[in-house]
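The complex appears here minus one protein chain, its other protein chains still in place.
Our next item is chain A:
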Amino acid sequence: MAQPAAVSTPTTAVEVPTISVRQTLPWLAFFGLVALIAMYFVGAEQGATHLISGAGVHEWVHDGRHLLGFPCH
């Protein structure tokens, strides 16, 4: 929300750059999906659900899954 051009703006105020929301949201939607999939493979794959059969992924990231705080088994 744009602040009204305040007369009381302190002269010492540093210009803080903003990045437009419209520019950021597509990146967030795209990368958010990629990140969630990556986190799913570390935190939950071959636990309660699985996209790949077997236990290879689960066993490989096993210690990380425990120590990062995910329910492992």
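Operating definition for what follows: a residue touches a chain if its C-beta (ideal position, glycine included) is under 8 Å from a C-beta of that chain, and two chains touch if they have at least 3 such contacts; residues count from 1.
Definition applied: contacts and distances are computed from a predicted model.
**Q** What is the missing chain called in its UniProt entry, if the choices are "dihydrouracil dehydrogenase (NAD(+))", "CbtA family protein", "NitT/TauT family transport system permease protein" or "Amino acid ABC transporter membrane protein 2 (PAAT family)"?
**A** "CbtA family protein"
**Q** Using the document's contact rule, name the residues of chain A that touch the chain not shown here.
**A** Listed in rising order, the touching residues are 3, 13-14, 16-19, 21, 23-24, 27-28, 31-32, 34-36, 38-39, 41-44, 46-50, 55-56, 58-73.
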